[in-house]
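A single protein chain has been omitted; all remaining protein chains appear in their positions.
Our next item is chain A:
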Amino acid sequence: MTDGTADATGRSEADYYRPETVEAACRRLRDADGRVRIVAGGQTLLPLVRQGLVDADAFVDVSAVPGLSGVTVEDGRATVGATTTYAELADHGLADRVAALGEACAVVADRQVRTLGTVGGAVAHGDPTFDLLAPLRALDADVGLAGPDGRRRVPLSEFLIGHLRTDRHEGELVTDVTFDRPDPERSGSAYERHAAAGSGRATAGVAAVVTLVDGAVETARVACSAVADTPVRAHAVEGDLTGEAASAEAVAAASERAPADIDPIDDEAGSPAYKRRLVATLTERSLLSAIGRAGGSP
């Protein structure tokens, strides 16, 4: 427990709640004594608990709240519930239409994490190496939250405020992410990533969402995972490509600008110079793939 009553093995006693509505979950978050943790799939939280890095006086398990699960598309706006798992999102028709989502879900960690890990968990933890965050950034997603003061929506770009830091307030719960589904007639998307052999975690990843008009790039949105404190947009690449012919040459030239917006660190996955080179390459691959899916022939 946070007051230090854990025994020598790190085990502690904590209350466990499994509410069935968002309102009941928010009440538990508000009323529980001491430090409360929200859990759904548990794929990030429970390893930290086992390592002794996280302890809590109470857990609020939101996986039984029906309103938090599932994918809907209405009037061109997609909503992905917080407890939707990677596997459920990948199996949904939306992931066929928006290929970057399916491709990101397919490479996350391992099968257990994909089966149990949730979209809301990825968003709430805010780890920039989480693959799904890059496509969500490229889709200009926003985050729904429910808390003691009611509900609010925040753009994902503002919700992720730093390394492992989010704008989630005390007692708040991530309820969903929403974004405009790209025009299926003339848009395409892709997610390309590289992970060291044996590591489930991205060394770098790049998501691209492209819309074409008359063989030219109308809009291009590119987001990178694992190479900054948060998943960042490659604005230089986007700016260079917008209005250009959707050609392999234009993509290759624009992709070289990807390092301008990233801030990789030196860690066990590689040096900053290596990651900058890698991101340029992954940007080119994801853009070419997205343009092809949008009906272009780069």
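Keep this in mind: contacts are C-beta pairs under 8 Å (C-beta built on N, C-alpha and C of every residue); 3 or more make two chains touch, one makes a residue touch a chain; residues count from 1.
Keep this in mind: contacts and distances are computed from a predicted model.
Look at the chain that isn't drawn here: its UniProt entry, checked against "Branched-chain amino acid transport protein", "Probable glycine dehydrogenase (decarboxylating) subunit 2", "SRPBCC family protein" or "2-oxoglutarate synthase subunit KorA", names it "SRPBCC family protein". Checked against the hidden chain, the listed residues A:D55, A:E103, A:E172 or A:E192 yield one contact partner: A:D55. Checked against the full complex, the candidates A:L29, A:V80 or A:A124 give a single residue touching the omitted chain, namely A:A124. For chain A, the residues touching the chain absent from view are 2, 4, 6, 35, 44, 48, 51-55, 124-129, 162-166, 168, 201, 229, 265-269.
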